[in-house]
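Reading through the structure tokens given below for one structure.
Heads up, one of the protein chains got dropped from this complex, but the rest are sitting where they should.
Note that the chains are named A and B in the order they appear, and that numbering of residues resets to 1 at the start of each chain.
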């Protein structure tokens, strides 16, 4: 009895942690969009637009492709409000964020790793094939940033030297693998998150990268 | 009796006006796409492609996100035919349109303001939350142009100094607000249209803009 109560309490704590990380991811992604807006000296509406698209873009594409309706932010508009709020805040405080760019990179890495896992989970929940679930995890984690870079005509993260999309793919595949091996939600999300974070963190800290194509 | 007949007649005139403005919006948006095609010296198929995507792009994204199927132009292909026709016409007459660019800007403003209102209305009709309806109004009005600029690698309107997306957001919010206050269709559409047009018109005429982010 006591043990099962502790387990339940542990699950409760874990779920709160996931929810907190989920919001952290949304907030950090929005911030990266707002920073691009600041580099382009946009007005506050531009901040809101680019910040919000970056925050919810990946999950939107995932839900569209999987035919999950209503799309998560159409069902719960609070997501959009938070993205907009973060973007407005960034409009007035971006000069405080810029010198903390390195911290932002790490928070972005955490969002990337978590969204890859939870995106894959949402796809499996919708009945998708494991391979499709891995792709959906990557899309959830990366396509907000890809849309941000495309709209603002910056060099896309898909061209970055450092590991980025790769970390999302590995995290999503780890989640799907652990899930297929029968591990529970907590273990699968944690394992995927930590591995994805480690990979992307290594890229941030040590410049880890895959070897690139060179013309022969 | 006579009064109610007059009211009905008034509604009839109003609906005809809305329908006329709706077509005007589609036509003007297509024209702006065709003008980008002319600046890039495209062939007539390029005109059709860019003109049509600009004309129907915003409404297409709105219907996709809200899961409204068939998408409006798949249900009524006449929309595509008109966009294509306008684009073909522009291929032969763009030299007549260029010197009337200022008129085009004003017509574009009218399309922007109307589509923001009718896009929001369509979202409310599909059961969307008021916040989502405001977003959908903005998407309907702005994303044809955003897709046009992204495909043709022009600086996107989201980076424009002048008020543009803001006017669409205000028009959509006005419609949703008037609707929530119990005002009828005519009042809500008219109020939203006039306020949106005034804002965007001020930007065209007097260079109205919001203050922009400046590095501190």
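Convention: a residue touches a chain if its C-beta (ideal position, glycine included) is under 8 Å from a C-beta of that chain, and two chains touch if they have at least 3 such contacts.
The structure presented is a predicted model; accordingly, all values stated were derived computationally and were not measured.
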Of the residues listed, B:37, B:188 or B:203, which one is in contact with the missing chain? B:37
Where A:18, A:45 or A:66 are the choices, the one touching the absent chain is A:66
Among B:29, B:47 or B:213, choose the residue that contacts the chain missing from this document, as touch is defined above. B:47
Pick out the residues on subunit A that sit against the missing chain. 64-67, 128-129, 131-132, 135, 146, 150, 153, 155-156, 158-159, 165-166, 169, 209-216
In the complete complex, which positions of subunit B touch the hidden chain? 37-38, 40-47, 49-50, 60, 64, 69-71, 73-74, 77, 80-81, 91, 94-95, 98, 150-153
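Everything that follows uses one rule, which is that only the chains that are shown with their structure count from here on.
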Interchain centroid distance [CA atoms averaged], subunit A/subunit B, Å: 32
